[in-house]
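This is the structure I have questions about; it appears just below.
With one protein chain withheld, the remaining protein chains of the complex are depicted in position.
Order as written gives the chain letters A, B and C; numbering starts at 1 within each chain.
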Amino acid sequence: MLLRLQKGLPDDQIETVLALARDLGYRTRFLDDRAEILNLEGPGRPDHRPRFEDLCAVKAVLDAGEARERHERDGRADTVVRVGEARFGGGFVSVIAGPCAVEDADRLVEIARDVRARGATLLRGGAWKPRTSPYSFQGLKEEGLEMLAHARAETGIGIVTEVLDPRDVARVGAVADMFQIGARSMTNTPLLIEVGRTRKPVLLKRGIQSSVREFLLAAEFILAQGNTQIVLCERGVRGTDNTTRNLLDVGAVAHLKLATHLPVIVDPSHAAGRSELVRPLARAGLAAGADGLIVEVHPDPGEVHSDGSQAVSPAMFGAIVEDAVALAALDERRVVLAQPLRAAL
Amino acid sequence: MLLRLQKGLPDDQIETVLALARDLGYRTRFLDDRAEILNLEGPGRPDHRPRFEDLCAVKAVLDAGEARERHERDGRADTVVRVGEARFGGGFVSVIAGPCAVEDADRLVEIARDVRARGATLLRGGAWKPRTSPYSFQGLKEEGLEMLAHARAETGIGIVTEVLDPRDVARVGAVADMFQIGARSMTNTPLLIEVGRTRKPVLLKRGIQSSVREFLLAAEFILAQGNTQIVLCERGVRGTDNTTRNLLDVGAVAHLKLATHLPVIVDPSHAAGRSELVRPLARAGLAAGADGLIVEVHPDPGEVHSDGSQAVSPAMFGAIVEDAVALAALDERRVVLAQPLRAAL
Amino acid sequence: MLLRLQKGLPDDQIETVLALARDLGYRTRFLDDRAEILNLEGPGRPDHRPRFEDLCAVKAVLDAGEARERHERDGRADTVVRVGEARFGGGFVSVIAGPCAVEDADRLVEIARDVRARGATLLRGGAWKPRTSPYSFQGLKEEGLEMLAHARAETGIGIVTEVLDPRDVARVGAVADMFQIGARSMTNTPLLIEVGRTRKPVLLKRGIQSSVREFLLAAEFILAQGNTQIVLCERGVRGTDNTTRNLLDVGAVAHLKLATHLPVIVDPSHAAGRSELVRPLARAGLAAGADGLIVEVHPDPGEVHSDGSQAVSPAMFGAIVEDAVALAALDERRVVLAQPLRAAL
Partner (left out) sequence: MLLRLQKGLPDDQIETVLALARDLGYRTRFLDDRAEILNLEGPGRPDHRPRFEDLCAVKAVLDAGEARERHERDGRADTVVRVGEARFGGGFVSVIAGPCAVEDADRLVEIARDVRARGATLLRGGAWKPRTSPYSFQGLKEEGLEMLAHARAETGIGIVTEVLDPRDVARVGAVADMFQIGARSMTNTPLLIEVGRTRKPVLLKRGIQSSVREFLLAAEFILAQGNTQIVLCERGVRGTDNTTRNLLDVGAVAHLKLATHLPVIVDPSHAAGRSELVRPLARAGLAAGADGLIVEVHPDPGEVHSDGSQAVSPAMFGAIVEDAVALAALDERRVVLAQPLRAAL
């Protein structure tokens, strides 16, 4: 590890750093005359880096050396996350689709059947909805979970649904095949720890203005509990222009494919905020290297309680899946399609 | 209420809007020929606005009319929030001070005594710390709470401490005089609801990139549960330059003083990220109209586990309180000082 | 046109608005009782909208009606911009490539020959470089122009080069086949007007934090002078994370293809800031609908004076052109390749 210390530190603060390094089993050596560049040789463990970063005397950890964190690529092959028929990573691309919120049982079965026939292997749909206003529709909760379970029973599609509260992890997990952690919950560490304690796959969305490092460390909270079944989801960051709702950070997607072994998908719907921009953003995400998509689909966007203007029609969704098939082929990757479809295409 | 509908809506979507309006007891009238500007006259309730905003057919609520939300100023006098000796709002300015995290019982008593002698009426200190990395120091938890209770018993100062998890609200509330909801938890609605169910004062920090409207609606989650004892805290938003850690949004402070009856304080320490900028930022926040400050103070910043470089010395803290006294006087407001001090100054 | 006036205006300010409307030949009618929503019927001209926006009494132009600006799509077919062999828009995709700055005549010929052989129809290269520091290399200026002219004479490739100063438009235009207006000059209206007065094609880069509307209005400055040969270039906006140098705004690309008839290309090199991310960003931009690319290419990145870490090798550039061919085909568009190549591919 290579540390940069603050300038002109008093001796006792330098000694604090050296003492910690020795306690953790490192040999220490200053590389310069001013005692600012400190080289550490020794064990290297993922939890050592922040121990040094926490010290005031340490300006920066210039090189973390061997102290790898669990999310790091570090030469490792892709982690492949499997959820029902879906597979993410390792050359597999999967598509999640469904309405923003779960609102009507029959409608949900209809949508599930429709998106599955067009290639989706997982159904999204919120039973608990994170909302900005306490007066907005907050989701059907338990009743929504039952509708999701019913849709799976009727169609065979897997279920991805959001959990907002650590106290709900058990009951949401009883129905969901994959937990969704929303952008507003990415920094909710008690919730990350709780889903980390399960062994169920987690779809982790990037916070609205989180850095890539913060995003990876949110995944690290889950990994540190022993759950490695994490799919990262880039869903757009907040920008200064409101032409699109958010800025889909395709550079982050490309970077993440190099920096971590975890699969990465994109959410073109929340990034676009307008249905006519969803297809080009889906394409852009896949072209940048994403291992999948999560898309809001609704047969009648005028009917829904929230975010209707960003939902695409089933027909448009079908076109997006066709795009995905073509784009995946450019890299010799392939889109995992729902069972009945595989024969057909 | 005045609504702007989407252009060229089919009749059934227009009827959906009109039906909802009628159900809620409004008379409806289009103001234009194209059926895009819809005027509603009727009851007006804070929960009606999002009902319309949720409809796809509604592009915007141009004027919420009588449908006031609970945080709105709307001609109301300042809410004065009282916590121990501290008072925020209504011409009263109070100062909260203390270390970032609670780490040592004796040190904490020493700091509490020192900052109280210099004018602080409340002690801040984290027992649970929200951290970016799972390997960073996460706080002493229960043990930290005991140290805070001990510091209060020894010095008489009130306690402000962060709660991160809705499952901890009861035990943190057993010690804290005021809950702190950190910037990373502003969107954690289950937690907001849980502290809203208590009647204990809440220090609500603005999310790192939340809009002012999102901030006010986070307060609304607490208000909607019946808890009106909320102090808003502007702590800097994330910008594109790293000269300062965050951008202290003094314009938001000035706006909030007009837009809401809730008191507003600033956190110059997290905004600055460097101790030498804390004093000018504290001044700027008060000059913009803030009803108080929350300042990180530590007698030996080299000793602490996190954020040490932004803590100010007790002497610098004393100078900041003197600034506050002078700045409050410009508006005929006054700084509430801890009891023994009041006679002295 | 539909205007929203400020609330509670005094009569004389309302009269100011009505008088202007009448002067411009509009019939006026208020749609509401409070005299806030004003409908204008009449001629509609691109220069009328800002006349109303400039009035204090006018809060917003809700609907610009017939007052179209010259850049607006408004049902028009793509403008096809032709520069030498290159064509942008109308189903044609072209690729610009070359070094950041022009530094050596022989090297430039070598690069020009190489990128042309791999599919580039235009050579980029800065003779005047916009730099952040007065002490950085500012380009070879006149000498650089001569090298560019020499490279064209040797290889037949067209030349795109930046003009920074309105006083240089004539001499740069004597060599360049296409002017480049850099991101730092997008708001330099005297320069926009000067290149608008020529009839030479202009590559207009989006400002580092400009909104899409500001970008389109910068193009409007050129269009208003009568020059319609404009290619818009999205090159990434500044974000709060430094994982990538800039955020390539693929949503803006998708939006621009709907909103304007002008062609749009992307600059993956400046967005990425690191050579290993250039190829995925080039793909993402094309997948979002871009009509071309501008890519920094250098056979030996270690040799150059600026921005070397984002230049790709000629081999990588070849792979990017192959990607472009495949991606363009998805939409039945085609990549315009340099002449000798067309037969070969």
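Observations, loosely collected:
Keep in mind that, in the parts below, a residue touches a chain if its C-beta (ideal position, glycine included) is under 8 Å from a C-beta of that chain, and two chains touch if they have at least 3 such contacts.
Predicted model only: the values in this text are computed from it and were never measured.
Screening B:28, B:211 or B:225 for touch with the missing chain picks out B:211. Within the set C:39, C:79, C:185 or C:198, the residue that contacts the chain not displayed is C:185. Contacts to the hidden chain, counted on chain A, fall at residues 4, 31-32, 37, 39, 62, 209, 238-240. By the touch rule set out above, chain C reaches the unshown chain at residues 6, 9-10, 12-13, 16, 46-51, 53-57, 69, 130-137, 164-167, 184-185, 187-190, 208-209, 213-214, 217, 220-221, 224, 238, 301-306, 308-309.
By the touch definition given at the top, chain B reaches the unshown chain through residues 209-213, 236-237, 239-241, 243-244, 246-255, 257-258, 271-272, 276-277, 280-281, 283-289, 323, 326-327, 330.
As a working rule, only the chains that are shown with their structure count from here on.
Relative orientation of chain B with respect to chain C corresponds to a rotation of 180°, obtained by superposing CA atoms and rounded to a multiple of 5.
Interface residue usage between chain A and chain B, two copies of one sequence, is largely shared: over half of the residue numbers at the contact are used by both copies. A straight line joining the Cα centres of chain B and chain C is 42 Å long. In chain C, 209, 239-240 are the positions where the chain touches two or more neighbouring chains simultaneously.
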